[in-house]
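Take a look at chain A:
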Amino acid sequence: MLDVQAHLPVLIVTIPLICGVLTIATGKGWKPWAWATAVTGTVFYLTILLMQQVLASATGVVSYELGNWPRQWGIEYRVDALNAFILLIVAGVGFVTTIYAKKSVEKEIPADRHNFFYAVWVLALCGLLGITVTGDAFNVYVLLEISSLTVYALIAMGKDMHRGALTASLRYLILGSVGASFILLGIGYLMMITGTLNMQDMHERLMSVPGILESRTVLVAFAFLLVGLSMKMALFPLHMWLPRAYTYAPSAVSALLAATATKVGVYMAFRFLFTIFGVGFSFIAMPTTLVLATCASAGIIVTGVTAIRQTNLKRMLAYSSVGQLGYIVLGFSLANVNGVAGSVAHILNHALMKGGMFMALGAIVYSQGRCDIRSVRGLGRKMPLTMAAFTVGGLGLIGFPLTAGFISKWYLVQGCLERPHMWPLAGVVLLGSLLAVVYTWRVVEAAYFQEPDDDRPIAEAPLLMLIPMWLMIGASIFFGINATFTGKIAVTAARSLLGVGP
Partner candidate 1 sequence: MQAHEIVTTILLALGCLVSMTGAYGLLRMPDFYTRLHTAGKTDSLGQFLIFLGLVLVTPDLLTQLKLIAVAMILMIAAPTATHAITKAAHLHHLRPWTKGDPGGEP
Partner candidate 2 sequence: MTAVVLIDTLLLLLVTVTAVAIIEVRNLYASAMLTSVYSLLMALVWVNMHSMDVAFTEAAVGGGISTILLIGTLVHTAREEKPLKRRVHGKALALTALCGAALIYGTFDMPRFGDPKAPIHHFRVPEMMAQTVGFANSTAGKQAPPAGFDPLEYRSFNGAVPSVPVDPADTAWRETSVLAQHGIMLPKVNGHALHPAEPGHHLHPPDDFNGHVPNSVTSLLAAYRGYDTMFETTVIFTAGVSLILLLRRPRREGYLQRSAPLADQAILRVVSKMAIPFILLFGLYVITHGELGPGGGFQGGVVVACAFILFALIFGRPALYRVLPPPVCDLLTGLGVLMYSGTGLACLLLGGNFLDYAMLDPISPGDGEALGMTLVEYGVGITVSMVMLTIFNQLAEERSK
């Protein structure tokens, strides 16, 4: 009765929406979790179908007009290789993290509100998926606010573990709202000058009306969108909300956020910079490359150094996330095929590695109640699987060959070398890897080469945590060894973003 294939783009967003609301009625105990897992699993399956559909279609684009209104007047869902890829990441990581969440949430969140927690959790995924699939500029803002509001609430749920979660959440709320308002303002400026809200339509208008791109209004819109997006994706000088939020959020939430939230921010940047303004304006007429590459490089180095000094491992990984985001931004700021492809590939690779590592930390919190460098001493023997996952993830952050991180860094370095006068950036990438070696080594040393403080027996993490953790880490190794899929999608997406032929 329902042709699922024809309605895939909308089902991906509305199923988590409807089912997220229904989560409230699922009652107590394991039921909300099972429901959330079923929902995210279904969505993951649908994104795989959508990916196949996109790859099979002749144009490489799947368009869906909501309410059957023509896209110029209504709202359009528009999926190409890039969206489908990001959707796959968000839904996949969302699914795996939901499986993982059970044990961790049982420990960290009062039992009487698990149904509300999972409702917000699923709605957060709904918002993130919605941003990724939509082709309408204002729809992006509304969905952005859904994902932000849910994330504020999810972060604040760490309040029972540490009161810092509350201030972290409020600080993120204020910065995030200011960022979102800047985005809203930028969209308003663009709407005023183009008269439309559809991204494709906007782009056509910007391109077909000479002089419009030189107008000061478009210039200011561009600047404010860039600042707003940078706040949302935590680009270096505007990343101040991120370390605290990741540190104090419940473990499962940290894993989800690290793997999806900032990635979707980067995706929005792709859409605004490449699809709406176009490469010519964003990277040739404007000094965007210079600004973004400077911020990203500074971010890679500064946060790398800061990460080394942390004793709280969650905070260490949070700083490392900002640095890794620097690689992603550095990649697309180069605006050449290799750079953008590296950036797209690193979105996946970082999501897998960092998600897996945060899950490992969550397992440590589960068994020890904390996760600082002292509590992992000697843990290499007591929780061998967890620490091995952490170590493999760390190798990925370094960019060790045969891990996924290597592939994306390879593209990035190539991209840097292709641009004239940009070769020092390749040095920055390598320096960042060196810093990653240092901060990963500290943990590895503590875990494998130091004696524990006491001889308390510590059990290995439960299977329900280990399986998702190793799914993520295993996938990162898989994509490190077999880079065809990532490489193909990343290059296709990069070419379509840059407007170069396939």
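Basis for inclusion: all candidates are chains of the complex that A comes from, given by their letters.
Just so it is clear, contacts are C-beta pairs under 8 Å (C-beta built on N, C-alpha and C of every residue); 3 or more make two chains touch, one makes a residue touch a chain; residues count from 1.
The shown structure was predicted, so the numbers you read here are calculated from the model rather than taken from an experiment.
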For chain A, choose the touching candidate in this complex from 1 or 2.
-> 2
Residue positions on chain A within touch of candidate 2 in the complex are 1-2, 7, 10, 14, 17-18, 21-22, 24-25, 64-70, 72-75, 112-113, 116-117, 119-120, 123, 126, 130, 138-139, 142-143, 145-146, 149-150, 152-153, 156-157, 159, 185, 189, 191-196, 201, 204-205, 208-212, 214-217, 219-221, 223-224
